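So that we are looking at the same thing, I have put the structure below in structure tokens.
All protein chains of the complex are present and in place, except for one that has been dropped.
For chain A:
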Amino acid sequence: MNKEDILKKVREAFISVLEHENFELKDETTANDVDGWESITHMMIISEVEKQFNIKFKLMDLMNMNNVGDLIKTIESEL
């Protein structure tokens, strides 16, 4: 799966949790840039991404995940 496909699936996970499409996901995008992305919805997004890709993140990776780029990198390493 290339990065573009991963990003597309990640975007779907965001939409399903946040219930809007009013955002752009780039490597440097953080929770501050997306309406509704905060502590609780982050947990929901993470679990949705795990389901979509059929992977399980490690707490150590989640702990240091600061933006969308980190998220994509971690997904790539798990696939």
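The criterion applied here is as follows: contacts are C-beta pairs under 8 Å (C-beta built on N, C-alpha and C of every residue); 3 or more make two chains touch, one makes a residue touch a chain; residues count from 1.
Going forward, contacts and distances are computed from a predicted model.
J.: Which listed name, "sulfate adenylyltransferase", "Tryptophan synthase beta chain", "Nucleoside-binding protein" or "Amino acid adenylation domain-containing protein", is the one UniProt assigns to the chain that has been left out?
T.: Per the UniProt record, the undisplayed chain of the complex is "Amino acid adenylation domain-containing protein".
J.: Who touches the missing chain here, A:N2, A:N32 or A:N54?
T.: Of the listed residues, the one touching the omitted chain is A:N32.
J.: Identify the residues of chain A touching the omitted chain, counting contacts across the whole complex.
T.: Here the touching residues of chain A are 16-17, 30-32, 38-44, 47-48, 51, 58-60, 62-65.
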